[in-house]
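Below are the structure tokens for one structure; questions will follow.
Omission of a single protein chain aside, the complex is shown with its protein chains in their original locations.
Up next, chain A:
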Amino acid sequence: MDGAPLVGNEEGGGAGGSTQPEGRAAASGAQQKPLCLIVLGMAGSGKTTFVQRLTAHLYAKERPPYVINLDPAVHEVPFPANIDIRDTVNYKEVMKQYGLGPNGGIVTSLNLFATRFDQVMKFIEKKYVLIDTPGQIEVFTWSASGTIITEALASSFPCVVVYVMDTSRSVNPVTFMSNMLYACSILYKTKLPFIVIMNKTDIIDHSFAVEWMQDFEAFQDALNQETSYVSNLTRSMSLVLDEFYSSLRVVGVSAITGSGLDELFVQVSEAAKEYETLTSNIMESKLLNPW
């Protein structure tokens, strides 16, 4: 790791050519701050493909996003990244130098990057910022650096968590519940507006999931057919989840075909509004409780 500051790779992202006038707002601190979409999800859920699709979609709407890749171990990044952690940190070198295995390598790479993250933030502009996170979710959600990066972003820009789920793997109600509990755990960790993306709708339609989220009894029936494990506990957990669902934003998407994206952006602007309310609430409460 040399001492040179990070350089934003502007050429990579500006394929569209012109910078939007609102892009400079981040520097001037004036009106529209860029909205950050932090894309989280389990490995294999389709985060990177989703970011790729989202990027293409935004380019088509002439709103090229600012894209950041935070996965140090990915082979190829299929979208033009403005900032790529791999430019700053060489994951294989890190493993070698510190004698780490692959997981240790990813976490350490992220740690190294987090120390420079304030520099990254100076470059952020455009209307939308997309952040692709490492494949294994806990490397980001259960690590100090993941937390640092998320909190740094959230304190400077409106942020929304986009949680990508593999719909085809969630048809089993037990898996579904397990996955939703985990999503809920991330909601509590980040405390940010939350959108669940049921991805891979090209393989299977997500209406079963919507039904489970809207009809508690339907979910319980499906669950009872699968398992009798501590049924009181699972029933109580379903009730907790029911509460979670009632205010959850869910969009069915196929990153491959691109379906669902318009609906997604409707939800994104709703979520952005929620962020505004949240910040003003926190400001207020801080005034009431200065410590």
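Quick note on the criterion: a contact is a pair of C-beta atoms (placed from the backbone, for glycine too) under 8 Å apart; a residue touches a chain by one contact, two chains touch by 3 or more; residues count from 1.
Please note the rule applied: contacts and distances are computed from a predicted model.
**Q** Can you pick, from "ATPK synthase", "Serine/threonine-protein phosphatase 2A 55 kDa regulatory subunit B", "Palmitoyltransferase" or "GPN-loop GTPase 3", the UniProt protein name of the chain not displayed?
**A** UniProt lists the chain left out of the view as "GPN-loop GTPase 3".
**Q** Given that one chain is not shown, which residue among A:38, A:68, A:177 or A:271 touches it?
**A** Here the residue in touch with the unshown chain is A:177.
**Q** Out of A:94, A:114, A:137 or A:222, which touches the unshown chain?
**A** Missing-chain contact among the listed residues: A:137.
**Q** Determine which one of A:51, A:68, A:81 or A:106 touches the chain that has been left out.
**A** Among A:51, A:68, A:81 or A:106, only A:106 touches the chain that is not shown.
**Q** Identify the residue among A:115, A:214, A:236 or A:257 that touches the chain left out of the display.
**A** A:236
**Q** Identify the residues of chain A touching the omitted chain, counting contacts across the whole complex.
**A** Here the touching residues of chain A are 42-44, 73-75, 99-107, 135-139, 141-143, 147, 166, 169, 174-175, 177-179, 181-182, 184-186, 188-189, 191, 227, 229-230, 233-234, 236-237, 239-240, 243-244, 246-247, 277-278, 281-282, 285, 288-289.
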